[in-house]
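Other chains of the complex are left out, but the ones given are in their true place.
For clarity, chains are labelled A, B and C in written order, and residue numbers in each chain start from 1.
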Amino acid sequence: MKIFTIPNKSNSPKRSRAAEWGRKCLAALFWLALWQVLYLAVQQEILIVSPVRAFGRLLELAGEAEFWITAFSSMLRIVSGFLLGVVAGTLLAALTSVSRLLYDVFHPMISIVKATPVASFILLALVWIESPYVPVFTAFLMVLPVVWGNVSNGIAKTDRNLLQMAEVYQFGIAKTIRRIYLPSIMPYFTAACTTGMGLAWKAGVAAEVLANTKRSIGGNIYNAKIYIETADLFAWTAVVIVISVLLEKLMMRLMKTVGKKYNLS
Amino acid sequence: MKLTIQDACKSYEGRPVLEQLCLALPGKGTVCLFGPSGCGKTTLFNCIAGLEKLDSGAILGMEGRRVAYMFQEDRLLPWINARENVEVVLRHADEKQAQKWLEAVGLGEDGDKRPSELSGGMRQRVALARALAFGGDVILLDEPFRALDPKTRLRMEALVQEHSREALKLLVTHDREEAQFLADQILYLEGPPLRIVRREFPSDRRNDA
Amino acid sequence: GSQTEETASQAPESTPASSSEASEEPSSTPAEKITINIAAQKGPTGLGMVKLMQDSEDGSTANTYNVTIASSPDAAVSMISSGEADVAALPTNTAAILYNKTSGNVQLAALNTLGVLYVVTNGEEVNSIEDLRGKTVYSSGQGATPEYAVNYILSENGMEPGTDVTVEYKADHSELAASILSGDAKIAVLPEPFVTQVTTKDPNVKVALNLTDEWDKVAGDKSVLTMGCLAVRKDFVEQNKEAFDAFLEEYKASVDFTNSHVEEAAELSEKYDIMPAAVAAKAIPNCNIVYMDGDEMKQKMPDFLNILYTANPKSVGGELPGEDFYYTK
């Protein structure tokens, strides 16, 4: 009788935690094995190091205070840019959804922000923006259109029936936003945030290279490249990935908690 | 204040649903609308509630009057529970008040369930509780008792009858007995386009008034 | 006129607001220290400046030097054209471009880096340019000075690039470095600090030729292969000539220091976040850090620029700079 239903992930609270972890570890092992295979295939320490080397180097780095300061200050910059992008993207989406005129005004602007290569405006940007803020700015510009697109879409897809209900029962602006728009936008917003967090890291670290930011992960990756320290390159890349994944997890958990608390889903 | 519908016209994609409709309704009391499926009852309600704009004509006597509207579908907010769904329409959030209304529709124990955890008839009663809790000077009820068993139905009918006697209650029903029991006035409708084929004033209630 | 005012308002502490104002309160009082904003870069140009930075920090210099390490020529260009910096270390051809683009408001103060291009080999014996005949040479920097330099040297040695020698261009210095280490490329033209990197990583990789020397061999006294220079804003230097001349002296001393006290300079390089000390110590001798100004510069530059110009007029900004491009003390 069962023909085709995509399993609902959230619907299986009884699945044992152990099995969950087991599967996750398996997945990790799978990718590590692939890495090792790749390493053995390439056999060039300059291009690719073995997972063992990379983790060894990572542990070494983790022993230094400097490492933590660097990682933390890069994180601070990129998260700031990310948050700014999320806030601005959401506000802009609200504005452009309310007014057709504002939409017409901002839409080309956002298209430009989306498509313009960083190389094109960095020269101009460097006049106003000081070097440590370039990564912030770049992450911001990366996240903004993603959030804007998703939130706008979420607003457009909000159930008109519920909006009519809110109108009849005189919810007013605040209650309509709180009770209808927010919960409707949540899934779109969440998707934008998870995607945006990754992109913010990608772009933010690249911008740290461009702006030669002191004490930055980007700077370290750049140095690793110039000095052909491949183990360092992989170790610092791993740092980027680990922080980004952890932050994403943290953010999702936070959103879930807030969502539950305020009945947003 | 009387509610007057003057030369109301409304069409969807060229097909008229309301066409030069004129209708005068009293300021209070219960008016039952009785008409075939698709004749335009819901459209009329939407226009009265201000959710749809008339193509031409006017609806007079609605200024400053609060409208409570129980939609044909339940239109509950899926992300909050039954009690909150009632509470959300109260001017001052008040859980006890909401609970009182849930009890009135026989759902005192189901306040914590979300709409998806309620049965069809229960959802409908939450929507009814919400409309009654909002109060309002004009109360539009689109088939409020449709999916209810006879016993519950009687209780709900009584509840609606007792409620806000000073308001104008417009009520769609497909049950002739029910109309006779509840209404001060019954409008027999045909359509589309919507027209009133007969008006009836159930005598016993008229004498009361 | 208006341009001066505009930039001055962005950097009021370094430049008097206008020339009229400047004449009212002459800036040449020796007692008063002037702040000179300098944009250096991570590579060799920065290395030559470490002593200057140290001294300025100690307060033992004639002026106060506010050195910013810019990550890329981009940032330096941005800084000098917006007036944020008065002096900037730039690729030589970029200085010429800026001269053209600013109608002469950027002047060449001194050359500070000669060529840092080397032919490195992995498993091939190369002792002269002639040995390259019939071989495949890998290079990076297509469309930039390395390409023009390689082509010039090859042609002057009677070889046609592309027919007598195959030149393959890689996108990126790191990629080229990786190819030579892996042995995919046997002969490569690499700039510093990549040369130091690859030779340290693999003792089989040898520096075969120094292209600066090869250039000198074919050009004689007429021109010089130069990669980096110090450019200065004309409106700044006109008003602060004395201070700037003092700076050049001190900068010259700083370059000498770097070349003669490699270890100490390397320490300072790490301190000022230019390069790790160990790397700097190895790189400094190969970086061709020099100081060349005045007549010598004026004599050797035009030919060099002309070679670039012949290869691609755009690489010097469309036309060869005039006499006033060269700053004289």
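Criterion: a contact is a pair of C-beta atoms (placed from the backbone, for glycine too) under 8 Å apart; a residue touches a chain by one contact, two chains touch by 3 or more.
Owing to the predicted nature of the structure, the values given are computational and were not obtained by experimental measurement.
Q: Let me make sure I understand: only one instance per chain type is drawn. What is the full copy number of each type in the complex?
A: Each shown chain stands for its kind; the full complex totals A x2, B x2, C x1.
To be clear about the criterion, only the chains that are shown with their structure count from here on.
Q: For the pairs A-B and A-C, output the one whose chains share more C-beta pairs in contact.
A: A-C is joined by more C-beta pairs in contact.
Q: With chain centres set to the mean of the C-alpha atoms, which chain is at the far end from chain A?
A: Measuring from the centre of chain A, the most distant chain centre belongs to B.
Q: Per the centroid of Cα atoms for each chain, what is the distance between chain A and chain B, given in Å?
A: Whole-Å distance between the two chain centres: 48.
Q: Taking each residue of chain B in turn, which ones touch at least two of the other chains?
A: none
Q: Residues touching two or more other chains, restricted to chain A: which are they?
A: none
Q: Within their complex, state which residues of chain C touch chain A.
A: Residue list for chain C touching chain A: 42, 69-72, 74-75, 77-79, 82, 84, 173-174, 177-178, 181-182, 193-194, 197-198, 201, 273, 276, 279.
Q: In the complex formed with chain C, which residues of chain A make contact?
A: Going through chain A, the ones touching chain C are 44, 46-47, 122-124, 126-127, 131, 209-212, 214, 223, 225-228.
Q: For the complex, give me every residue of chain B touching chain A.
A: 49-51, 66-69, 71, 73, 75, 77, 79-80, 84, 88-89, 130, 134
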